[in-house]
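Here the complex is missing a single protein chain, while all its other protein chains stay put.
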Amino acid sequence: MSLLPSLLPWAVAAWLLGVGLYGIVTSRNFVHLIGCLSVVQSSTYVLLLSVGFRTGGIAPIFYTHPPGTPAVDPMVHALVLTDVVVGATVTALLLALILQLHKRRGTVDPEALRPMQP
Amino acid sequence: MSVLLSALFLLTAVSGTGVALSRTPRQQVLAMAVNGMVLALLFMALQAPDVAFAEVAVGTVALPLLFLVVLASTKMDRSPRGGDP
Partner (left out) sequence: MPRGMTPRARLVLFALAGLCVLPGVMHVALHMPQFGAHPLPYGDAINAAAPGERHLTNMVSAVNFDYRGFNTLGEEFMLLCAVTGVTVLLRGQRGEGRSAEPGVTPGRPIPPRSDGVVLICHLGGPVILLFGLYVALHAMTTPGGGFQGGVIIASGALLLFLGDGYDGWHRMIRSEAMDACEGAGAALYAACGFASVLLDLPFLQDFLPLGALGDLFSGGLMLIENAGVTLAVGGGFAVVFGKFLEETRIIPEAYKP
(Lines give C-alpha, C1' and ligand atoms only; values in the text may rest on other atoms or scores of the structure.)
Protein backbone atom coordinates (compact mmCIF):
# COMPACT_ATOMS: atom_id res chain seq x y z
CA MET A 1 0.00 0.00 0.00
CA SER A 2 1.41 3.33 -0.98
CA LEU A 3 1.77 6.17 1.52
CA LEU A 4 -0.84 8.44 -0.02
CA PRO A 5 -4.05 6.37 0.35
CA SER A 6 -3.20 5.38 3.91
CA LEU A 7 -2.82 9.07 4.78
CA LEU A 8 -6.10 10.01 3.13
CA PRO A 9 -8.50 9.51 6.09
CA TRP A 10 -6.40 11.61 8.46
CA ALA A 11 -5.86 14.25 5.78
CA VAL A 12 -9.60 14.46 5.11
CA ALA A 13 -10.37 14.80 8.83
CA ALA A 14 -7.75 17.57 9.20
CA TRP A 15 -9.00 19.30 6.03
CA LEU A 16 -12.62 19.29 7.24
CA LEU A 17 -11.52 20.78 10.57
CA GLY A 18 -9.47 23.46 8.82
CA VAL A 19 -12.05 24.42 6.21
CA GLY A 20 -14.82 24.49 8.83
CA LEU A 21 -12.76 26.81 11.04
CA TYR A 22 -12.02 29.02 8.01
CA GLY A 23 -15.76 29.23 7.35
CA ILE A 24 -16.40 30.18 10.98
CA VAL A 25 -13.70 32.88 10.95
CA THR A 26 -14.89 34.50 7.73
CA SER A 27 -18.64 34.08 8.28
CA ARG A 28 -20.87 37.16 8.10
CA ASN A 29 -24.03 35.40 9.24
CA PHE A 30 -24.59 33.41 12.43
CA VAL A 31 -26.79 30.84 10.63
CA HIS A 32 -23.97 30.24 8.14
CA LEU A 33 -21.49 30.06 11.03
CA ILE A 34 -23.39 27.20 12.67
CA GLY A 35 -23.44 25.34 9.35
CA CYS A 36 -19.65 25.61 9.32
CA LEU A 37 -19.59 24.33 12.89
CA SER A 38 -21.37 21.19 11.69
CA VAL A 39 -18.51 20.62 9.21
CA VAL A 40 -16.02 20.83 12.09
CA GLN A 41 -18.19 18.33 13.95
CA SER A 42 -18.20 15.94 10.99
CA SER A 43 -14.38 15.92 10.96
CA THR A 44 -14.41 14.16 14.34
CA TYR A 45 -16.82 11.55 12.97
CA VAL A 46 -14.51 10.84 10.02
CA LEU A 47 -11.48 10.61 12.32
CA LEU A 48 -13.12 8.30 14.89
CA LEU A 49 -14.67 5.93 12.37
CA SER A 50 -11.39 5.75 10.42
CA VAL A 51 -9.50 4.86 13.60
CA GLY A 52 -11.93 2.02 14.30
CA PHE A 53 -11.86 0.61 10.76
CA ARG A 54 -10.27 -2.70 9.88
CA THR A 55 -9.66 -3.73 6.26
CA GLY A 56 -11.86 -6.71 5.47
CA GLY A 57 -13.72 -6.51 8.79
CA ILE A 58 -17.51 -6.85 8.83
CA ALA A 59 -19.88 -4.46 10.60
CA PRO A 60 -20.06 -5.40 14.30
CA ILE A 61 -23.39 -7.20 13.85
CA PHE A 62 -23.23 -10.96 14.35
CA TYR A 63 -26.75 -11.74 13.13
CA THR A 64 -25.88 -13.46 9.86
CA HIS A 65 -22.15 -13.88 10.49
CA PRO A 66 -21.16 -16.15 13.40
CA PRO A 67 -19.60 -14.43 16.44
CA GLY A 68 -15.85 -14.40 16.07
CA THR A 69 -15.72 -13.11 12.48
CA PRO A 70 -13.18 -10.25 12.32
CA ALA A 71 -15.19 -7.05 12.69
CA VAL A 72 -14.56 -3.33 13.00
CA ASP A 73 -14.49 -1.54 16.38
CA PRO A 74 -18.04 -1.06 17.81
CA MET A 75 -16.74 1.32 20.48
CA VAL A 76 -16.21 4.27 18.12
CA HIS A 77 -19.55 3.56 16.44
CA ALA A 78 -21.31 3.98 19.78
CA LEU A 79 -19.45 7.25 20.42
CA VAL A 80 -20.26 8.71 17.00
CA LEU A 81 -23.86 7.45 17.01
CA THR A 82 -24.78 9.21 20.24
CA ASP A 83 -22.95 12.34 19.18
CA VAL A 84 -24.73 12.59 15.81
CA VAL A 85 -28.11 12.57 17.55
CA VAL A 86 -27.27 14.67 20.60
CA GLY A 87 -25.21 17.08 18.49
CA ALA A 88 -28.29 17.81 16.37
CA THR A 89 -30.25 18.99 19.43
CA VAL A 90 -27.30 21.10 20.55
CA THR A 91 -27.28 22.69 17.08
CA ALA A 92 -31.00 23.33 17.56
CA LEU A 93 -30.17 25.09 20.84
CA LEU A 94 -27.65 27.33 19.05
CA LEU A 95 -30.22 28.13 16.35
CA ALA A 96 -32.75 29.03 19.06
CA LEU A 97 -30.19 31.46 20.51
CA ILE A 98 -29.89 33.06 17.06
CA LEU A 99 -33.67 33.39 16.74
CA GLN A 100 -33.70 35.21 20.08
CA LEU A 101 -30.79 37.39 18.95
CA HIS A 102 -32.68 38.32 15.80
CA LYS A 103 -35.80 39.18 17.82
CA ARG A 104 -33.89 41.43 20.22
CA ARG A 105 -31.18 43.03 18.05
CA GLY A 106 -32.65 42.63 14.58
CA THR A 107 -29.47 41.24 13.05
CA VAL A 108 -27.65 37.94 12.56
CA ASP A 109 -24.32 39.47 11.48
CA PRO A 110 -21.49 38.89 13.99
CA GLU A 111 -19.79 42.11 12.82
CA ALA A 112 -22.85 44.19 13.63
CA LEU A 113 -22.88 43.13 17.25
CA ARG A 114 -21.05 45.28 19.76
CA PRO A 115 -20.57 44.70 23.48
CA MET A 116 -23.65 45.67 25.44
CA GLN A 117 -23.53 49.11 26.99
CA PRO A 118 -24.27 49.37 30.72
CA MET B 1 -7.53 0.92 0.80
CA SER B 2 -10.19 0.23 -1.77
CA VAL B 3 -11.08 2.61 -4.57
CA LEU B 4 -14.60 3.01 -3.17
CA LEU B 5 -13.34 4.18 0.22
CA SER B 6 -10.81 6.57 -1.33
CA ALA B 7 -13.48 8.05 -3.57
CA LEU B 8 -15.90 8.48 -0.67
CA PHE B 9 -13.24 10.13 1.50
CA LEU B 10 -12.46 12.58 -1.31
CA LEU B 11 -16.18 13.21 -1.89
CA THR B 12 -16.59 13.94 1.84
CA ALA B 13 -13.77 16.47 1.68
CA VAL B 14 -15.36 18.15 -1.35
CA SER B 15 -18.90 18.29 0.08
CA GLY B 16 -17.62 19.54 3.46
CA THR B 17 -15.70 22.27 1.64
CA GLY B 18 -18.89 23.11 -0.22
CA VAL B 19 -20.76 23.63 3.06
CA ALA B 20 -18.03 25.83 4.55
CA LEU B 21 -17.45 27.97 1.45
CA SER B 22 -21.05 28.37 0.25
CA ARG B 23 -21.86 32.04 -0.17
CA THR B 24 -25.36 32.43 1.23
CA PRO B 25 -27.04 30.49 4.04
CA ARG B 26 -29.74 29.29 1.65
CA GLN B 27 -27.17 27.61 -0.63
CA GLN B 28 -25.52 26.25 2.48
CA VAL B 29 -28.66 24.40 3.56
CA LEU B 30 -28.68 22.47 0.29
CA ALA B 31 -24.95 21.80 0.57
CA MET B 32 -25.53 20.57 4.12
CA ALA B 33 -28.14 18.04 2.99
CA VAL B 34 -25.76 16.75 0.29
CA ASN B 35 -22.96 16.58 2.87
CA GLY B 36 -25.20 14.55 5.19
CA MET B 37 -25.94 12.08 2.41
CA VAL B 38 -22.24 11.73 1.47
CA LEU B 39 -21.26 11.25 5.13
CA ALA B 40 -23.90 8.53 5.49
CA LEU B 41 -22.50 6.72 2.43
CA LEU B 42 -18.97 7.00 3.86
CA PHE B 43 -20.12 5.60 7.21
CA MET B 44 -21.82 2.73 5.39
CA ALA B 45 -18.55 1.97 3.56
CA LEU B 46 -16.66 2.13 6.87
CA GLN B 47 -18.94 -0.70 8.12
CA ALA B 48 -20.93 1.52 10.48
CA PRO B 49 -24.59 1.00 9.47
CA ASP B 50 -25.91 2.24 12.82
CA VAL B 51 -24.19 5.59 12.42
CA ALA B 52 -25.27 5.82 8.78
CA PHE B 53 -28.96 5.49 9.77
CA ALA B 54 -28.63 8.27 12.31
CA GLU B 55 -26.70 10.49 9.90
CA VAL B 56 -29.25 10.07 7.10
CA ALA B 57 -32.12 11.12 9.36
CA VAL B 58 -30.25 13.94 11.12
CA GLY B 59 -28.14 15.25 8.26
CA THR B 60 -30.71 15.24 5.47
CA VAL B 61 -33.99 15.89 7.33
CA ALA B 62 -33.65 17.34 10.82
CA LEU B 63 -30.79 19.83 10.44
CA PRO B 64 -31.77 21.27 7.02
CA LEU B 65 -35.34 21.75 8.27
CA LEU B 66 -34.18 23.61 11.38
CA PHE B 67 -31.87 25.84 9.32
CA LEU B 68 -34.63 26.55 6.78
CA VAL B 69 -37.04 27.50 9.56
CA VAL B 70 -34.50 29.89 11.06
CA LEU B 71 -33.81 31.48 7.66
CA ALA B 72 -37.54 31.86 6.99
CA SER B 73 -38.22 33.23 10.45
CA THR B 74 -35.47 35.87 10.28
CA LYS B 75 -36.75 37.09 6.88
CA MET B 76 -40.49 37.20 7.43
CA ASP B 77 -42.76 39.81 8.91
CA ARG B 78 -44.44 38.31 11.97
CA SER B 79 -46.32 41.33 13.24
CA PRO B 80 -50.11 40.90 13.71
CA ARG B 81 -52.05 41.60 10.56
CA GLY B 82 -54.83 43.47 12.37
CA GLY B 83 -54.33 46.93 10.82
CA ASP B 84 -53.59 45.70 7.30
CA PRO B 85 -56.31 45.93 4.64
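By written order: A and B. Residues from 1 in each chain.
We adopt the following convention: a contact is a pair of C-beta atoms (placed from the backbone, for glycine too) under 8 Å apart; a residue touches a chain by one contact, two chains touch by 3 or more.
Being a predicted model, the structure only gives us computed values, none of them experimental.
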Among the chains in view, which touch the chain not shown? A, B
Which residues does subunit B use to touch the chain missing from this display? 1, 49-50, 53-54, 57-58, 61-62, 65-66, 69-70, 72-73, 75-82
Can you list, in ascending order, the subunit A residues touching the missing chain? 1, 5-11, 14, 18, 21-22, 25-26, 50-55, 59-63, 67-68, 71-78, 81-86, 88-90, 92-93, 95-97, 99-100, 103-104, 111, 114-115, 117
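Operating definition for what follows: only the chains that are shown with their structure count from here on.
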Which of the residues in subunit A end up touching subunit B in this complex? 1, 5-6, 8-9, 12, 15-16, 19-20, 22-23, 29, 31-32, 34-36, 38-39, 42-43, 45-46, 49-50, 53, 55, 57-61, 71-72, 77, 80-81, 84-85, 87-88, 91-92, 95, 98-99, 102, 108
The residues of subunit B that touch subunit A in their complex are 1, 6, 9-10, 12-13, 16-17, 19-22, 24-25, 28-29, 31-32, 35, 39, 42-43, 46-51, 54-55, 58-59, 62-63, 66-67, 70-71, 73-74
